[in-house]
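Notes for the one structure printed next.
The other protein chains are all here in position, but one chain of the complex has been omitted.
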Amino acid sequence: MRSNLKNLAIAALCSTSIANVYAQESINFVSWGGSTQDAQTEAWALPFTGKTGIKVIQDGPTDYGKLKAMVESGNVQWDIVDVEADFAYRAAAEGLLEPLDFSVIDKSNIDPRFVSDYGIGSFYFSFILAYNKNKISSEEPQDWNALFDTKTYPGKRALYKWPSPGVLELALLADGVSATNLYPLDLDRAFKKLDTIKKDIVWWGGGAQSQQLIASGEVSMGQFWNGRIFSLQADGLPIGNSWKQNLVMSDFLVVPKGAKNKEAAMKFLAYSSSPQGQADFATITAYSPINTKSEALLDKGLSAYLPTNYTADQVSLNYQYWAKNGPQIAQRWNNWLLQ
Amino acid sequence: MLLSHGSLGWKLKSSLYVITGVIAAFLALPIFFIMALSFGSSQWLVFPPPSWTLKWYERFFDNPQWIESAWTSLQVASLTSIIATLLAIPASFALVRGKFRGRDYLYTFFTLPMVVPVVIIAVAVYGTFLNLGLTGTLFAFVTSHVIIALPFAIISIINSLRLFDKSIEDAAVICGAHRIQAILKVTFPVIKPGVISAALFSFLVSWDEVVISVMMASPNLQTLPVKMWSTLRQDLTPVIAVASTLLILLSLFIMIIASFVRKQSNHR
Partner (left out) sequence: MLIISSRKKWNNITLLFPIILFLFLFFLMPLASLLLRSLTEPTFGLQNYAQLLATSTYMQVLFNTFLVGTLVTVISLLIGFPLSWCITLMPKGWGRFLISIILLSMWTSLLARTYSWLVLLQSSGIINKTLMAIGIIDQPLEMVHNLTGVIIGMSYIMVPFIVLPLQACMSAIDPMVLQAASICGASARTVFFRVFLPLCKPGLFSGALMVFVMSLGYYVTPALLGGVSDMMLPEFIVQQIQNFLNWGMASASAVFLILITLVLFYLYLKVQTDSPVSSNTGA
């Protein structure tokens, strides 16, 4: 009894002194800005600070060039960065990242698609086919084929403009390649397929622009992030979508090599990837949790809007393939775009 | 005849006026449009909007990030304005008054940051500051802004200095005034509009700078254009229109000050 009390007292003492140390600690969290980052602040940063006392300073937007420059100069100001999954693999290969400490982060419940030695999923989302109902006169489009069928579905197409996973895959799927045989990508075939609608493509570079294009009817359909479509639908706009062959992509959280607050960053990652953290983020954004335990914590009405609900139709994009071949594909991509 | 109002044929004159009217509308349209947009209720920027609202203004003022970044902008722009002007005044005197060779080359050198693409300056300066461990500091912001503000400051001051008849200052010196005294009492009041416009130009250059600022920004320090830029790329929200409107009002305010200063100096 007495020793228990003593232990308790020591524990209490320790925890207060730790709390004091924490109070001065802070980490810099970098993401893409806008509503995604607001959601990350609300779902992760605020409760994390409440729990640990570690202050989370928000910065953005993510800039890969800056990240690399910081690591090379040895003056790293960022502790946690939200990056695209393929970049997480590429940066790890280039030696730009700290390995994660899985004694702090529990990865036993993380979907293995969304965790590597150097990064852990931030959230996952799908590229889905969406359309403006006012612009569709025939029956509603079912899959990526509709994008290439300009006769039945006239109007412009919105596609993601960066050379990253998604566009080439959907072109191949529409051309009849089966989901299991996608990789290695048949670039000639993909570009040939895209050539058929090249003049009808409007490229979008960010979420805001994509929403603007479809909401205004500037494009009749296209490839979109599911969360952006969700927020349009929640606003009551006449936007429809199909989950068939939804392409799974994700953002990873990584710690740049030489980050100044590495330990605190690991603790943050433990929280952000926890069932609760992931569930809270999903509730705000309609992006899917990467933690398999999170689903039980979600509101039932929401699941119709989450990629998690359409796993049977999912096609997983291969980040490792892109991490390795991305630069060459990008060169080809640029050439094709500028032709 | 082509330059006097009365003698131009009415055909030519009316077509010229119509064209000018259209051009003036073209110039004014985006400015007034964005102001109107900031009061529209549509999140998706439908125009004309279904109804009018002030909610985007509430959103703007509710978000501490907007206010903080505006405050940072104000600090950076004020410091930039002061430093650029202080660097430009002596340099302009030396260039206009000096009799040494190579003045034209120096002038070219000083105005060079105006023509070197901002992207390149941004990338280059960022690399340097990163190695010095200075990125994200107020110092880095101000220094990088002063670089691109200097040409504007130099040009304004030199232009007013060139118009000033130096023999007046010399006369004051001959009459027994110290040179510094003469400059302060005789020359400075005359070139004051040039100095003020140098300060205003520098302020606005810094206030409006996007590309360099995006590079210099850090978790603790970002200017208004950085906040606008990252929001613009991520979110479609009329809050941008609010920020734009406030910026336009500020420009208008500065212009009014400038024209007031000009009028005062004309009255002399």
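Structural remarks
Each chain gets a letter, A and B, in the order it is written, and its residues are counted from 1.
To be clear about the criterion, a contact is a pair of C-beta atoms (placed from the backbone, for glycine too) under 8 Å apart; a residue touches a chain by one contact, two chains touch by 3 or more.
Note that the structure is predicted; figures quoted are calculated from it, not measured.
Touching the chain that is not shown, out of A:102, A:148 or A:162: A:162 (per the contact rule at the top). When the whole complex is considered, the residue among B:143, B:156 or B:222 that touches the unshown chain is B:143.
Among B:77, B:186, B:204 or B:217, only B:204 touches the chain left out of the display.
Counting over the whole complex, chain B has residues 1-5, 8-9, 12-13, 16-17, 19-20, 23-24, 26-31, 33-34, 37, 45-48, 87-88, 90-91, 93-100, 103-104, 106-110, 112-113, 115-121, 123-125, 127-128, 143-144, 146-147, 150, 158, 161-167, 170, 173-174, 179, 204, 207-208, 210-211, 225, 228-229, 232, 240-241, 243-245, 247-248, 251-252, 254-255, 259 touching the chain that is not drawn.
Listed here are the chain A residues that touch the chain not shown: 63-65, 68-69, 94, 161-163, 202-203, 212, 216-218, 327, 330-331, 334-335, 337-339.
Rule of thumb we're sticking to: only the chains that are shown with their structure count from here on.
Against chain A, in their complex, chain B makes its touches with residues 43-46, 126-127, 130-131, 133, 135-136, 215, 217-220, 222, 230-237. By the touch rule above, chain A contacts chain B in their complex via residues 28, 30, 32-37, 57-61, 66, 69-70, 73, 75, 77-78, 205-209, 211-212, 215-216, 235, 237.
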